[in-house]
Each structure stands twice: as structure tokens, then as C-alpha cells.
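These notes are about the structure you will find just below.
For this view, one protein chain was removed and the others were kept in their places.
Let's look at chain A:
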Amino acid sequence: MFNKKHLALLASAGSLTLASMATAQADTLEDTINNGSVRCGVSDGLPGFSSPDDEGNWQGIDVDVCRAVAAAVLGDAEAVDFISLNAVERFTALQSGEVDVLSRNTTWTTTRDTTLGLNFTGVTFYDGQGFMVARDLGISSADELDGASICIQSGTTTELNLADYFRANDMEFNPIVFDTSEQTVGGYQAGRCDVLTSDTSQLAALRIQLEDPEASMILSDVISKEPLGPVVRQGDDTWFNIVKWSLFAMINAEEYGVTSENAEEMLESEDPNIARLLGQDGNYGEGMNLEADWAYNIISQVGNYAESFDRNVGMGSPLEIERGVNALWNDGGFQYAPPIR
């Protein structure tokens, strides 16, 4: 199995010169308005992040980012062309202009942000490598995993992170390596290991494939940083701002308690923060060439960050991922959006 990340970097770095030429193209906002839809690159299927539902509509937290951008720019959250991309071609698709927003569980790293001619606009989901253990083992923290046998998928950075973590904490472990995530969960199910490790968002998806999901739990410890966020091309700052503030608007809406349901009542709100957010007090979309109701459209059509999280990966979804570090800053998490004013 080849390491997809390396291949992606190789393919993208090789095409860098061409990519930087391709970035100097026309106004993405204008193109999008002319085109009537936002062209959005998503994963070709990742539970909770982007996958087609029974009716063929894309669902997921990554998908909602693109819907939010469409709501802000075009006033219609459904005006999105979703283009499924795999890990290798995702950056090229963005560089070559096949998509205008890449919202595909992409980890924000220095290399990607600085050498590919791309910009990360923010973090939609703070992911990180975690552990799943059987409940009856009575383990509550990763520190107690000394000597454990751990199921792991080969060829991923997960393997490296795990070795680093155990060495740093002076603990022993016995890795049991599988090729695919299905085999990994099969190995855990069959009792070949005590612990299964992967990114926490993946763990949640693996857990519900177990025969008895309730018998296993995901530890709250996270041993690596995997901030996932949307990406745009470098060189079009207006578009960069639009994508960045679309997400910020959703996070701010959660903070101020504006939801898709009460957005209309909130138009009358006395709270100056809400009035500014919903475009009742000044036009804060002006700097992005948007209408004053840009954020109102996002919130009324897509919902705030909490709604999106809950519906796609949180307690309202089969994945049941806790908010954890993805809670708001005033609730013990990292999600923090600059104020609208």
C-alpha cells in the first residue's frame, strides 16, 4: 500500500510552477455568480464529513461548509456542484480550477499551506488520533495502555504517531497491523487486540460497525493534531475571505444562540452582536462584495455550527462524537470566531 499523503504531495509539488500560473486567474466570486453554483470538492465518501444519503444528496460537516458559502454568495444553499475527489487529486483539482473550494477533511499543515499555492481558511473540525477500548477493560486514560496490543492500519501517519507517543511516555505496545479499516475493525472485533487506534472521527465510524457498539468506548485522550478545514486557491483574497467568514458566521451564530429555526425572530433582536451578524446594523458583507444578509442566509438555510456538527457527526447522528475540543471557546473547546463588527 502506498502512502497517499506522500503521493499527493509529490503530484502537487511537481506541478507547482504550473499551479501558480493557474492561480492567477479570474475573479472566483464573479465566476461563481455567473455560473450560478459553487464548485465544491468533497471526499468520495467519509462518514459524517461527506457522503450521499439515500436520496443522493450530499450530507456532512464538510458539505455544510460549501452549502454555507453558496448561501452567502448566491443566497441559495443548494446551489452547489459537489465534485468528489480522492486524496491524491484533491489539490490539483483546486489548483487547476476544477473546484473553487476544497472541503475534504484535509489536515492543515505547513507544507500544504505554504508550498502548494493554496490557503486554509479555518478549522471545521479539530481531529486527532485517539483510542477505542473495550469498556470492561476499565481503562479510562491513554496512560494506562502500557503493554497493550493495538490494532492499527498500515501506511498511515497513525502508525508513526503511535510509536512516538509510546516512546515519549516510556511505555511498551504490541502493534497489530492491518491493511484496510474494515480489516482493522474485524481484528478488534475478533479480540486480536485490546485497543484500536485511528483519528477520533474515524473511530466513531468504526465503533458503530462493531456487533455491540456499546461495549466499546473512545478515550478522551488525543495524541496528535489533525485540524481539518476548507482550502482555497492563493491569490484571490476576496474568495478566501468569503469562505473564511462563512465558517466564522456559523460559529458566531452558535455563540449568540442564533439557529436556523429562530433566525427570523432574531432579526428583531436588540443584541448588537446579533444585529450585526444578521445584517440589521450595517453591512458587513460589503468588504467581501456580498449582500448584507449573507450571514442570515447561511444561518437560516444551513444552520449554525452546533446544528451542523450535531446533525452530521454529533449526538444527532449515528456517529455520536462528543463536542470535546470542538466546543466553543467559552465552553472549553477551541472553536473561536473573530467578532463581526
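In the analysis below, a contact is a pair of C-beta atoms (placed from the backbone, for glycine too) under 8 Å apart; a residue touches a chain by one contact, two chains touch by 3 or more; residues count from 1.
Basically, contacts and distances are computed from a predicted model.
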Protein that the absent chain corresponds to, by UniProt name, given "Aminomethyl-transferring glycine dehydrogenase subunit GcvPB", "Chemotaxis protein CheX", "Transglutaminase" or "Amino acid ABC transporter permease": "Amino acid ABC transporter permease"
Option touching the unshown chain, where A:E30, A:D113 or A:E182 are the choices: A:E182
Candidates A:D44, A:E159 or A:D221 - the one touching the absent chain: A:D44
Hidden-chain contact residue, picked from the options A:S216, A:N252, A:S317 or A:Q335: A:S317
Of A:V38, A:A70, A:L85 or A:I298, the residue in touch with the unshown chain: A:L85
Chain A residues that touch the omitted chain in the full complex: 11, 15, 18-19, 22, 25, 44-48, 51-56, 59, 81-86, 88-89, 92-93, 95-98, 182, 205, 208-209, 211, 312-313, 317-319
